[in-house]
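The other protein chains are all here in position, but one chain of the complex has been omitted.
Let's turn to subunit A:
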Amino acid sequence: MKMMRSAFSLAAGAALAIGLSSAPLQAQTVEEIQERGTANIGMLVDFPPFGIMNEQNQPDGFDADVAKLLAEDMGVEVNLVPVTGPNRIPYLVSNQVDLLVASLGITEERAKSVDFSEPYVGIQISVYGEKDVEVAEPEDLEGITIGVARASTQDTGITELAPEGAHIQRFDDDASAVQALLSGQVDVIGCSNTVIAQLEQMAPGRFDVKFDISEQVQGIAVRPGSSELLDYINDFLQRVKDDGRLDEIHQKWLDSPLPEFVRNSAD
């Protein structure tokens, strides 16, 4: 019985895999979405403040607001589909969503499977700490204690930049590194602008950004070849960047206007 069941699930799995891989990559058009009247937009719900589940158990966050704005611009209803980090691209290429506003970092590797819009948001990694700690560039980190989450982008970045005499303390996660900063166990931490936004709310004016380490921009993703939809999205992004609506959403969720490097990379 058990064997039959596993044989069945194996067959089902195989059928599903074939189904997925043989589904033609359908280019998506704006017209088609408008005819249907609903845009199916994939987003993360486990990546605050970009994608979360709110008190009503509905997808919410920065990405949700951008997705809603885009659907509104197209004149259609929005259907937010929760996806996860590993399955977001499969969801898109198997036609289960029309596009992704899922904090998808623009990388060369991913650009082989999906087409990216211009950046709509970015994550910046910086060194951040007590105002009276005087650090303006990596060399100043000598003798300074820096907290990072082990093996994170900031860990790799700081390990590379920091001089010999810097003390890098590696914690298990961002929360512990932040706790170490708050309790004075470390002088500065390496962290993303999302963490900084949270810290600014918890302890306004106590810390400031020392210098930036790296930045990663995120784009809206569509199926390859959907150039008409992509043009529409890029035009939309340009308009909401220009009229400040994207700034407003960024201010709402990240407590700061859209970072310059996102705005400037539009060419």
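One rule holds in what follows: contacts are C-beta pairs under 8 Å (C-beta built on N, C-alpha and C of every residue); 3 or more make two chains touch, one makes a residue touch a chain; residues count from 1.
Note that contacts and distances are computed from a predicted model.
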{"item": "Among \"Acyl-CoA dehydrogenase family protein\", \"RNA polymerase sigma factor\", \"Planctomycete cytochrome C\" or \"Amino acid ABC transporter permease\", the UniProt name of the subunit that does not appear here", "value": "\"Amino acid ABC transporter permease\""}
{"item": "Touch with the omitted chain, as defined above, among A:G129, A:G147 or A:G190", "value": "A:G147"}
{"item": "Identified contact with the non-displayed chain, of A:V93, A:V133, A:A180 or A:I249", "value": "A:A180"}
{"item": "Touching the absent chain when the full complex is considered, from A:N79, A:Q96, A:S113 or A:Q169", "value": "A:Q169"}
{"item": "Missing-chain contacts mapped onto subunit A", "value": "147, 150-151, 169-172, 176, 179-180, 182-185"}
